[in-house]
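Down below is the structure, laid out as structure tokens.
Of the protein chains in this complex, all but one are displayed in their positions.
Order of writing sets the labels: A and B. Residues in every chain begin at 1.
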Amino acid sequence: MPSAGLLSLILAVLQRDVIASLRRGSEWSNPLVFYVMVCALFPLGIGPQPERLAELAPGILWVVALLASLLATDSLFRGDFDDGTLEQMLLTHQSLYPQVLAKTLAHWMMTGLPLSVLSPILGVLLQLPPAGMLPLMASLVLGTMVLSFIGAIGAALTVGLRKGGLLLSLIVLPLYIPVLIFGSSVVKTAIDGGPYMPQLAMLAVFFLVALALSPLAICGALRISVDQ
Amino acid sequence: MSISSTFHKWGSPRWFYQFSGRLLPWLAGLSLLLLLGGCIWGLAFVPADYKQGNSFRIIYIHVPASAVAMGAYVTMAVAGAIHLIWRMKLAAMVMKAIAPIGASLTFLALLTGAVWGKPTWGTWWVWDARITSVLILFFLYLGIIALHQAFENRDAAAKACAVLAIVGAVNIPIIYWSVEWWYSLHQPASISFTGESTIHPTMLRPLMATLSGMYLFFAWVLLLFTRAEILDRERNTRWVQDIVCGEAR
Partner (left out) sequence: MAAPGLQVNQLFSERDDRVLFSDLCFQLNAGQLVQIAGPNGSGKTSLLRILAGLSSRYEGEVLWQGKSLQRHRHDYLSQLLYIGHGAGIKAVLSPLENLRWSCALRGMSHCDTSIMAALDKVGLRGFEEQACHSLSAGQQRRVNLARLFCIPASLWVLDEPFTAIDQRGVAEIEQWLADFVHDGGAVLLTTHHSLNFSHEFTILNLGDYANA
């Protein structure tokens, strides 16, 4: 029997989740549609004046991206919990850590990454000045990755509960705050012509911390959720 | 006595119930004495602030409430860690008891902050760094309480809340620091007031009294809540039935 390393385990999990998500379609498209729709609500709510929209755009784009990522997070482990494949993940002699890491990364690739790529179009809709486009994308790429890792902790804690959705947002939203602060600040600073690299670097630090620590909490939470 | 046997003894709900029963009157008396004494001292005998007049006196409740609310969260996370690592049931009961107390204290801090803000800043609410941090702490408490209520199984609820409390405690420094930083970016010029330099030693002493009083008050209420939880969980055991029947007689 050929034995495989950590990397091939991670790749196998990544591949399986990405394929499953692509085949189902709604899993990756719904957050995007949500992002577009909610962003389109703001001009209707606060008026179409370009200057005012331009001023609010960084905050709006970031808050809505955060909400879209949050809504998508609920399904991260739910499918596996319902069809019993989560039990298989827990019952191998291989460590759960790389599996959880791969699942969260796959989830980000299907939600956070498309959101970030799409964001400049919404920036145009909300009159975001051109100087803010690239920083918006960059901050969302890093930021949504952190959001996915934090959200995965909440998803793992609530996966065994029948009504997870709203509860998940209650426990996860306060933890999202630092990411929101630095993420929207990147865009705002860039528009004002200031140096935004420090904030971007801060998001990268958050990402590294989340990457190292959150899988531990996710693994623990999954074991608790299965054991009830 | 070895460490593990001490630990074992401390972890026994029955022993804890009996031991805490002896502590209760002392904690109750001392905390009420310090809180009431400190408040009377602060309200009646400390001179008014030259800038804020009498309104500053609310710090004798506001500051202790926010400080203890913060400490309570860390205590909750530590209790959660003890529960997860050593599977000590008592720690789970303590953790469950802290959440509503901490949330109430945080709410009290927010409320007194708003009341203080009206005469000081002319508005009930200001997005000041500290108030915002306390608000987020309040959200964290609400999250713990909501998560605990969502579980039907008590053991799973305790473990899940322990994980969340630890995650929250790791995040709190990051959140506080981020909010500080956020506030420094947006700080309006009109609000330049911060306590440190203006507080006079005569104002500080009653504050120390109410602060320690609040810690003792927290400990007292925590014991009461934990004892109630012990009785509920151990209701099928002989010793609890003896106590309940004894009191009913």
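What we mean here is this: a contact is a pair of C-beta atoms (placed from the backbone, for glycine too) under 8 Å apart; a residue touches a chain by one contact, two chains touch by 3 or more.
In this text, all values refer to a predicted model and were calculated from it rather than measured experimentally.
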{"item": "Among A:Ser29, A:Gln49 or A:Thr85, residue touching the chain not depicted", "value": "A:Thr85"}
{"item": "Chain not shown, touching residues in subunit A", "value": "1-4, 8-9, 12-13, 16, 19-20, 23-24, 79-80, 82-85, 87-94, 99, 226-227"}
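Quick note on the criterion: only the chains that are shown with their structure count from here on.
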{"item": "Computed distance of Cα centres, subunit B from subunit A, in Å", "value": "32"}
{"item": "Complex contacts: residues of subunit B adjacent to subunit A", "value": "84, 136, 139-140, 142-144, 146-147, 150-153, 155-156, 159-160, 163-164, 166-168, 170-171, 174-175, 177-179, 181-182, 185"}
{"item": "In the complex with subunit B, residue positions of subunit A that touch it", "value": "153, 157-158, 160-161, 163, 167, 170-175, 177-178, 181-182, 185, 206, 213-214, 217, 220-221, 224-225, 227-228"}
